[in-house]
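Before we start, here is the structure in question, set down as structure tokens.
What follows is part of the complex, with its chains left where they were.
Letters A, B and C mark the chains as written, and numbering starts fresh at 1 in each.
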Amino acid sequence: MTTPNTSNPFADNGLYHADVVLPVCGDAFQRADAALIEQLQVVSSATASALLHRMGIRQTFIEGPRTRIPGTKVVGSAITLQFMPQREDVASGLQQEHSEKYSALWAVLETVQQGDVLTIQAYGDPYTGCLGEMLVTYFQARGGVGIVVDGFIRDVPKVQQIGLPMWVRGSTPNYASQASLFPWAYNVPIACSRVLVLPGDIILADDDGAVLIPRQVAPQLVKLTLEHEDWETFSRMRIQQGGTLGKYYPLDAEGRQEYEQWRDTPPND
Amino acid sequence: MTTPNTSNPFADNGLYHADVVLPVCGDAFQRADAALIEQLQVVSSATASALLHRMGIRQTFIEGPRTRIPGTKVVGSAITLQFMPQREDVASGLQQEHSEKYSALWAVLETVQQGDVLTIQAYGDPYTGCLGEMLVTYFQARGGVGIVVDGFIRDVPKVQQIGLPMWVRGSTPNYASQASLFPWAYNVPIACSRVLVLPGDIILADDDGAVLIPRQVAPQLVKLTLEHEDWETFSRMRIQQGGTLGKYYPLDAEGRQEYEQWRDTPPND
Amino acid sequence: MTTPNTSNPFADNGLYHADVVLPVCGDAFQRADAALIEQLQVVSSATASALLHRMGIRQTFIEGPRTRIPGTKVVGSAITLQFMPQREDVASGLQQEHSEKYSALWAVLETVQQGDVLTIQAYGDPYTGCLGEMLVTYFQARGGVGIVVDGFIRDVPKVQQIGLPMWVRGSTPNYASQASLFPWAYNVPIACSRVLVLPGDIILADDDGAVLIPRQVAPQLVKLTLEHEDWETFSRMRIQQGGTLGKYYPLDAEGRQEYEQWRDTPPND
């Protein structure tokens, strides 16, 4: 990993740990094509989770964070932020609300590109408010489209009005380094809940929750989804028309034959 | 218990456990009369829980599941579904999203009658989505009126639109047998959170949560409630008119005398 | 502490513990001036928590209770209620829903003054419904403006309609002494979640959660907030106009100079 030239605000506190230069910055990474992201808009988190499981990738559901605005959905490239426990001789917010200014929290926001989803490892700590109004505003202004936090945010009365889709564990009045954590690294691999997220991976989130999609398998996921969604549309229709579950969900041999006929029939005859 | 002739989908995987035939199906059971269910519509879960406690039945609140649609209420007969831990040599969804088709999950839906409430033992596991859109649609189409899950559901973006009253712990993108559980038995006694629910028991749920009402004591509960609700209406009125809590809630001797006079007075003089 | 003359309802159960007279009532206490409370209306819980931390008071966020009515906010003087574990030989609700009538729960409601916030230590127990419709109605009628419970309430279908701002962990159909707790003392120091609340302290709650403000430091908090809010207004404006985070949040030397100029400029030139 490379380390930027940001000066360390703890360097003059007499206890400075010479081995650490903060914030830690991950290696350069590649985002998915906008076209691929666009194709993923038709995929639900439920379909993504099921198909990834079928493809052999089992831990993709980021358990814990829930949508703050029911009905919203987001797909985008992950940029990441990792908190670590505070240590007053290394990195701490003990003295000041704004000691975070030179931290990974500010730094990651300068890397936002159009379509990014900020994904944060924060250990579910209810005493750490990872983000507040100002930072969310800035994030959105730079093109960010959604935020997933394995933890809490603050300033909800104002953040809620911004309307950005967010998946969080809850709210807290505390600022990011007020309690026991500190923003440590950005755009590094993180453990978000029990899911490994690499910068440049794809995050897809809706009312069911947030799901990790490895960038490399996304095209295959789109392909499988389109087929899957297709017969599900047919099944839903038949069930609403009184069809039995046994025949139509999932399709049995007879149901599949019927589906293929329906699928291959020109719409207008 | 009787075991239906459903063929076991795991029978050909080479590790098949000869002692188990799935899904397990409970004995026949009796539902409450529709008239009794209708009478229970005036009872709140708070009143039911308090009166059942007074009658000596203490564990009736199904702690954990919360309403997905605030303001909805349901009373109905319990049909039950019980998950068990997966075992690849017995029952597992490892290979396929739809291996559940021959499981208790599909089977229980074929037993739905008008007015039923599906009640599910799922150990609060956030990685198991007990039900999704298709199954909820089918459940409602067959006359089901509500669902109580000690666990999670999936497809919330679509399920929410169906509008069926549901009490759940949360949402997940995972399907029912994607993680560590499998739909094992239906219409058997279950432990839903810390409450014993027998098929044919009555489930009453509103914004306070879901409560179990033993079928046999329901008539007595209705009787006590009507009296209870009656003086509470009077008390609420008096308190809104400036009356003291000491006199009116609950009624002291003087308050009760006043209430009885009020109750026995013809409305129009 | 003084003990009121309320007769103990458990005195005749044959197991009465001679050493305890209930309910326990705390010493007299002083509330904050209404003018001070009014000034605090401009403070958010996020600002309060951050500034109190800077003033050296670290545990002020009452973690756990969440708003029941998003968008509401309350500031007021704390009156307190403390539950303790039940013991049938001392205090218990085993026999009757209304044995609480002579308890601290009823007693604290008789001490409500205009602008009070009722704050309750209830150990987060989901089987204890600390308050229901009647009591909330009475509380509001006497001038109470908000309720913070480290626990659960009941009668939510009706309580929600009252519209009183409340921060709670959740809802339950159980009444206050139905399970394992009993209303023990009122207007005594309590541990609400992990925060020490003294009667007469100030409670400020909004969508981020509830925060404790010591009465004596509230004036200083108002002073610091006004300054803080002021430059934040400026910063928000600049960031929305495309300014950088580095310069405007928090203000660097150049940003502060710009802010001071802006602040000191007469509005109309």
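Side notes on the structure shown:
Everything that follows uses one rule, which is that a residue touches a chain if its C-beta (ideal position, glycine included) is under 8 Å from a C-beta of that chain, and two chains touch if they have at least 3 such contacts.
From a predicted model like this one, the values you see are computed outputs, not experimental measurements.
Depicted are 3 of the identical subunits; the complete assembly encoded in this structure file consists of 6 such copies.
Note that in this section only the chains that are shown with their structure count from here on.
For the pair subunit A and subunit B, the CA-based superposition corresponds to a rotation of 120 degrees in steps of 5.
With centres defined as mean CA coordinates, subunit C is found 34 Å away from subunit A.
Shared contact sites, meaning residues of subunit B that touch two or more other chains, are absent. Residues of subunit A touching subunit C in their complex: 96-98, 101, 106, 109-110, 126-127, 129, 132-135, 137-138, 141, 154-157, 160, 170-175, 178. By the touch rule above, subunit B contacts subunit C in their complex via residues 44-46, 48-50, 53-54, 61, 63, 66, 70-71, 73, 206-209, 211, 232, 235-236, 239-240, 242, 245-246, 249-250.
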